[in-house]
Every structure is written in structure tokens, then in C-alpha cells.
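All protein chains but one are shown in place.
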Amino acid sequence: MNSFGRNFRVELFGESHGPAVGVVIDGCPPGIRLAPEDMEPDLARRRAGATGTTPRREVDRPEFLSGIHEGRTTGAPLCVIFRNGDTKPTDYAAFASMPRPGHADMTARIKFGGFNDPRGSGHFSGRVTVGLVAAGAVAKKIMPGLRFDTEILSAGGSADIPSAIAAAIADADSVGALVEIRVDGMPAGLGEPFFDSVESLVSHALFSVPGVRGVEFGDGFRAASMRGSEHNDPIIDSDGHTSANGSGGVNGGISNGNRLVVRVAVKPASTIARAQATFDFASGLMGTLAAEGRHDACIALRAAVVLEAACAIALADLYRSDPRFASKE
Amino acid sequence: MNSFGRNFRVELFGESHGPAVGVVIDGCPPGIRLAPEDMEPDLARRRAGATGTTPRREVDRPEFLSGIHEGRTTGAPLCVIFRNGDTKPTDYAAFASMPRPGHADMTARIKFGGFNDPRGSGHFSGRVTVGLVAAGAVAKKIMPGLRFDTEILSAGGSADIPSAIAAAIADADSVGALVEIRVDGMPAGLGEPFFDSVESLVSHALFSVPGVRGVEFGDGFRAASMRGSEHNDPIIDSDGHTSANGSGGVNGGISNGNRLVVRVAVKPASTIARAQATFDFASGLMGTLAAEGRHDACIALRAAVVLEAACAIALADLYRSDPRFASKE
Amino acid sequence: MNSFGRNFRVELFGESHGPAVGVVIDGCPPGIRLAPEDMEPDLARRRAGATGTTPRREVDRPEFLSGIHEGRTTGAPLCVIFRNGDTKPTDYAAFASMPRPGHADMTARIKFGGFNDPRGSGHFSGRVTVGLVAAGAVAKKIMPGLRFDTEILSAGGSADIPSAIAAAIADADSVGALVEIRVDGMPAGLGEPFFDSVESLVSHALFSVPGVRGVEFGDGFRAASMRGSEHNDPIIDSDGHTSANGSGGVNGGISNGNRLVVRVAVKPASTIARAQATFDFASGLMGTLAAEGRHDACIALRAAVVLEAACAIALADLYRSDPRFASKE
Partner (left out) sequence: MNSFGRNFRVELFGESHGPAVGVVIDGCPPGIRLAPEDMEPDLARRRAGATGTTPRREVDRPEFLSGIHEGRTTGAPLCVIFRNGDTKPTDYAAFASMPRPGHADMTARIKFGGFNDPRGSGHFSGRVTVGLVAAGAVAKKIMPGLRFDTEILSAGGSADIPSAIAAAIADADSVGALVEIRVDGMPAGLGEPFFDSVESLVSHALFSVPGVRGVEFGDGFRAASMRGSEHNDPIIDSDGHTSANGSGGVNGGISNGNRLVVRVAVKPASTIARAQATFDFASGLMGTLAAEGRHDACIALRAAVVLEAACAIALADLYRSDPRFASKE
């Protein structure tokens, strides 16, 4: 299913080359000032334009169909849609017979018995994440004390990200990247033991973003190589603040009031111009595919804000689920 | 909340030093042969005993309260409980005033306003994961084609795990570890785009297990350093099999029929005998804590089967949610 | 929240005088032929026009934003919107200070702290039910063996419904009605014990429709006056068919293969032209309100198909939740 959240609920819909993509956001408290412009900074971060992003240009102007009255949320569900404009469905004709390695072409066909919309990957397209960014902007609005700071730490293993991307483009290839999301202003006490732990909900939302291969908190995978005496964060006051942050701000699934630190491994884009071997359903033999469409060389450039939005909606759901936080709105 | 799953639903309850811990499993199909002994192999893997595990001994005999008739599931919810036997609540008295660094002592207190059961970490105890193992055993039963294989790849950064653990024990310390879960026999088409992706549900369940710091699939964090031409898995037949498995068996959130590969970073146990600085609520000053109770030096030894169980319940929920798989039972 | 269903999930959004109302339908199987015209018969039944219905005219042309490709469902969520056209927001200005007796004006204000959209009752308007009818049309499509037959049995207590409505209009008043929904072709085995019983889900959906005061199955409230020997339905064959249908087709929460019979009490419209006493927030005293807008004298005329749709989505959710039925699609 395409919805997430118990008390701040997000439902995504739309296809890359259909009339529109969008999102319904349910569980937003009433009285929050919200205008399409509030979404613009995040939408701009997701928009193509920089070197390494697709030449496809979308205006991405959010159209509010519901849930807003006189510039404020009403408490009823928000539906926000983004009309698709710059579509070129013929770009994708080849993938119908030759599924792209690493892409959802093949699994979507199997899952939906061939009835999935194949144009531009249909509902599996990164285009659908624009609705996630819209929901993330709303999520941030209802948690005014939280400050999100997201950074691409490296691409292709290098901290010199522009060079790594330029080199990949020169090779008609793509490149993966490492993204870190930091959230300051976290209250202590967010999250719950076991299945509604901060990490469970945040990772759930992050792994829903196409192209994510790994998620870690605080010391993350490095913790597997550490001793307890190194990894444990000494508590230094009665509020639970710590002098180190190896846990990334969460103990026992519950925020401890320190900075939340999450890192996300984003894979290289699977659609590349370089020739790749794949099965050809037309011939029944192996074939060679060189994608001609408009693609991102480094999806993390645009995905960073999507990941931040995914993190925000997970936190918003926890925020709305604990009356101590929700009632402060 | 303490439940997980839409169509195969698991609800955990219990405290470390209360009368019992247990689980309710709802959504299990009728007619599955199930006896307490079916759980024994997995329970044995979770049981303490090896070097590096706690001296606390629990028989862990599952008591079936419901859902079974004449040795088969009935379609009604299964409730399985495990009586707590070998409890020593006084072990934990110190943590009431001096919360353990890295542990949930502090966050549990904040979350529940001091009403949480502090004895042996109460509901935050790893003891509660015995119910997860029971649920995992049921999950595996309803997916007979799947074969789980879980391995501790390293501890403290070393593949010589016994030595790493022995060294940590010698230092009155604990050590983290890296666990890999491999699932063979995966059908293609399990999972859904976006929020019910295989990775979303599996990571959600894995991060609910205490002590998990990171989760990755296939190439995982290494993908952040790779090129598309390296990371993409060439498709080699009409069933979607691939000649490499950098995606770990999932594309677009949907299983592609190849082996599922998940790695989990497990932190070192936070409770260590070595002295640690922490805030002392009794004095209002920093104090020194050296845990005296019975603890694991390497929680991954016993957590490996818990992680496997968490993975299994996530897959079972997806399995039960797709009528093509569910109807084959 | 504004969503319903576990495996066939419906999310309603929109306000009476906003840009559009609509629905997202998630969990629809792929490959179902579906065109806007398929919804037209049900939309026509909901449309105003007959004596006793509002003079407000809406074209109610469904606009499919997602989930359809080449005339078939894709397995991705369907978003269907209906643009609002014939809006006259000034009609409702009076209700801002004088809440209508029996209407949601007052409770909506309290619930949403005055931020609710008051124009035409906003999200509380019957206008929002057009999305329910759209979802109901999809629900029926995925259960092709079911035949729905809905009848208004009486209005104002009389089987001569046109006369009862005409009399109410002559008195500048409104009138309630009794609606019966009959579903033939029901398979045996739909529904589950306790909380997912057929009656629980169907009543849940029915009571979400504005203006419903009661729901009963089979003999319904008459069963409270009966003996077991009268009310029990004799079983006459090995398929579970019965020679009477006092249970309305459900035993123990599970369909028994006989006709499903549900009756719904629909209240008289609360908005009437006749003068009514109510509290006037402007003066702080009691005042007199005579509604001038465009209203239905008997909401059951248009609500009948909405109730049928609500029943259909509840059954579709159960249908999609049992693999034996879902896999037959």
C-alpha cells in the first residue's frame, strides 16, 4: 500500500507520465499557516537543474485541492497535486522489451501482471517523490522546534562531489552517494519501544524512497566494530544530554534530546547511457541496452531533500502520536 | 505501540522481571501444523550459554494459550507466553538513580514519566524479544519455500569472533557485531512500491530489535561509492534472475526472485562491568557506574536469531498481503 | 482520520466549496477495466434533480489522476477528483454566527478550534460523499459476483414516499427515510470473528455517511423481541443455505452465503427553510434561523447510493483481506 503513518498519514499517488502526481496528508492539526510558497524551498532543492540532474524540467507548482481555508490548515485532509508537464513517453519504449538492470521495470511487471503503467516507470518513478517533499514541508510546519540539516557527504566514495559526478557523466555512467540528515531541537521522549521506535519509523520511511540501500543512526555500522566503553554516550545532566552521540540521538527506540543523526546510502542511478547487458523479451535472448532518455547521474542530488522529507514525516507521525507533543501545537 | 503488521500481526508484551513475556500472533492461516517443539531450535539459538552471553538462565518453554487445536493453527490468534523464572530484580537497583549510558534507562523514564517498570529494563529488556522469536518461527512455517541463513560476519571488527569476544570480556567490556541474514527461495513479486517496500518493512522490524544501529541491503553502504555500471545487476532470464546481486534481491521495493541479503549492525551491549561516567540523580552530580548484574558481552550472539525472526515476520506480512502468495498456503 | 480499510483503502478529501472533492483508492488489483463512464450510473443516482433534492447542480465528472493505464487499473493507487462548480458560498454566511440545529456547524467549530472551512459545511458536507460513490463503483468492479439492490422503503414513516416528501416541502420542512441494501451473490466465509466481522465493517462505513442514525442486519431491532426458535435460520444444505434469513446473511461475523440484508435509518435533513431556534453567537442570545440555501428535503434520495457504496467498500476490504477471494480476481 502507498500510505504511511498512524496519526500523521501520508498517501502518495500518481505516475510519471500520467496527468498528475500528488499526496493526501491526513492528521494535520488545524490552524497551521500554510501556503504553496512554504513548499517552494524544498521543492526547489528537489528540482532538476544542477550538473548531474535530469534535463527534464517540471514547474512543480503545488495545487492545493483541500484542507486549507484562509491560509490555514482546517484539520481536514490536505490534497496537494502537481500536474505533469514535460513528459516524453517515447523515451521509455525500449524498456518494455528490455528491462533496465537495477530498475523496477522487471519487478513491476511481475508484481502487477504487466498492467503497471510503464511510461517513465509509472508509479515507480522518482517523480512520485514530489508528493513526499510536499508532505515533508507540512510535517516540518507542525514541529516548529525541529531544524533539519541535510548534507551529501560523498559521491562515488569521494568528498569532492562535483568531480565525482563529472567523472561519471564523462563515462556515460552514474554514481552513488552518502547523505546525512541531522535534526536539532529534538525533544526527549519521542518514539516508543519496539515497533514504533524512532529508528523503525524513520528507516521505514527512508527505505520507501527509491534507490536507498542502507540506513544507519549515530555510529551506525561502525558500532559493529566498537566496544561498549567507546560506543556508550556518557549522560551528563538530568535532562539526558550526553557528551558524545554514538547512538545518534535515540536510546531504546526513544529520542534522548540530543541531535538525531541518520545516514543514508543512495545507490547510483540505474538508468545510464552506457551499454548494459540485459534480457530482451522481444528476442528471448540477452541484448544490449543504452538508455537514451533524460536521467540523473547522481540521484542523491535531488533525493537529499526527499530523504529529509521522509525523515520529517516519520517524526511527525511520532509527534502526533504522543499527546505531550501533539497538544503543544 | 507494540504491534507490527497489516495481515500478519505481531503484538509483543511483557517485562523482564514480570510474570511472563509473550506475543499475540494474528493473521496466521488455519491448518498449519505447529507445536512448541517447532520453536525450540530458534529459541535455543537465542538462549544464553555460550561465552559472551549472560549467565541468566531461562527455560523459555513456550506456553500456547490459544489458536491451536489438535496440533494445528485454527485461524484464530495465537497467544504464546514464556514465564519468567530466573529473576534477580535487585541487580538493577543502582540504575534507578544512575541511568546506564547507551541504555534506555533514561529515555524510558522520560517517556513514561517514571512509571515504567525499571526492573531489568522492564519492557525495554532484550528478554521481550523471545516473543519475536516465537512469532518468527510461525512466520517461517507459513512460508515453507523460504530458507533463512543468518551469520555473524564479525565482532569488534574482526572475523575471529571468539577472540574478539574473549578480549572484550577480559577488559570487562562488550563488543558490537555485524550480522548477515540471507533468504533463499524468495519468490519474485513480494513487496510493494513506496511504503510497503520489502526494505521498508524489513528495516522497520529489524530496527525494533534493541541494539540495532544500521541496516543495509545487497551492496548496502558500499553502493554509495559505486558507479551504476558496477552496481546494476544484469538480468539474465525471463524470470528476472540476475548474474550479480548488488540490490540484495529487491528492485523498486519488490523482490526480484534472487537471494535476499540484509546486513545489520548490532551495537556493543551498553551494560558493562567496566566503570562508566553517568549522571547520578541521587547526588545531582556526575557519578561512576560499574554494572554488576548478568549481561551479554556480545548481544549479537543471541540477537542473530531475533533479527532473523524480525526479518521473517516482515516477509510474512508481505506474503499474507499479496493474494497470489497467501492463497498458496 | 479520513481513511477506511486495511487492504482496500479509501481516503476521502475535499470541501463543499473548495476547488475539488475526491478520493484515493489504494489496494485495487491490477488489470480491472475501469473508465469514468463506469461510475456514471452510480453518480447519476447521487445527483440532484428529483423533487426533494437540492437545486445545486454539479456535473460530477470524475477526473482520474492516477492508477489507470490503457483503460485498466495498474495496481497503483487511483486518485479520482470532482471539480466543484456551482458554488454559492454566501448562502452559508448566517451559519457562522448561528449554528444549525442538528448539523455539524457547532461540533466542527469546537473540534477544529474555528479553523474548519465553514463554506457549505466544508469537509462535513454531503458533497464529500461523491468520492465514496466513486470508490464504491471500483469496489463493485472487483467483486463481479455481487449484485447490489438498494431501496428506500419509506419516508416519514410512509411507504408512499413521494407524498411524504411533497408534504414536507409544503411545510418548508425535511423528512427522514428508511433504506434497505440487499446484496446477492455473497460468498460464504467473508468476514472474521470479532473486530473484522461483516457487521462491524459495514456499520463502520455506513455510519461514516452523514445523517445515519441506525443500522440493522436481517431481523435487526425486531430480533430484540423474538424467541430463538423464531429468529434462528434453519440450515438446509451442506453449503449453509438457510430457509429463512433473520440473520441477514451473517453468523458469527462471517457471511453464510445467503443474501446480505442491511437497513439504514437516515435522518431528515437538518437544514430547513422553516424557522428554528438556535444560539446566536453574534448576540449571545437565542435567535431564529431560517435557512435560505439550496438543500435536500429528503437526503435519503441521494444518500441511498452513497450507503450502497459504503457497504460495497466494506465488503471489498474483507474480500481483499481473505486470500481465497482476493486471488480469484
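Just so it is clear, A, B and C label the chains in written order, and each chain counts residues from 1 on its own.
We take it that a contact is a pair of C-beta atoms (placed from the backbone, for glycine too) under 8 Å apart; a residue touches a chain by one contact, two chains touch by 3 or more.
Bear in mind the structure is a predicted one, so any value in this text is a computation, not a measurement.
Considering the intact complex, the chain excluded from display touches A, B, C.
Touching the missing chain, out of C:Pro19, C:Gly52, C:Gly136 or C:Gly176, is residue C:Gly176.
Residues of chain A in contact with the chain left out of this view: 6-7, 76, 193, 320-321, 323-324, 326-327, 329. Contact between chain B and the unshown chain involves residues 1-3, 7, 9, 11-15, 18-22, 24, 26-27, 30-31, 63-69, 72-79, 81, 111-113, 115-119, 122-123. One chain is missing from the display, and on chain C it is touched by residues 1-4, 6, 12, 99-104, 106-108, 110-111, 121, 123-124, 128, 154-157, 168, 171, 173-178, 188-189, 191-197, 199-201, 203-208, 210, 212-238, 240, 242, 246-248, 250-257, 265-272, 274, 276-279, 281, 284, 286.
By our rule, only the chains that are shown with their structure count from here on.
Set against the C-alpha centre of chain B, every other chain centre is closer than that of C.
Chain centres here are Cα averages; for chain A and chain B they lie 25 Å apart. Taking each chain's centre as the average of its CA atoms, chain B and chain C sit 44 Å apart. Multi-chain contact residues of chain A (touching two or more other chains) are listed as 1-3, 12, 111, 123.
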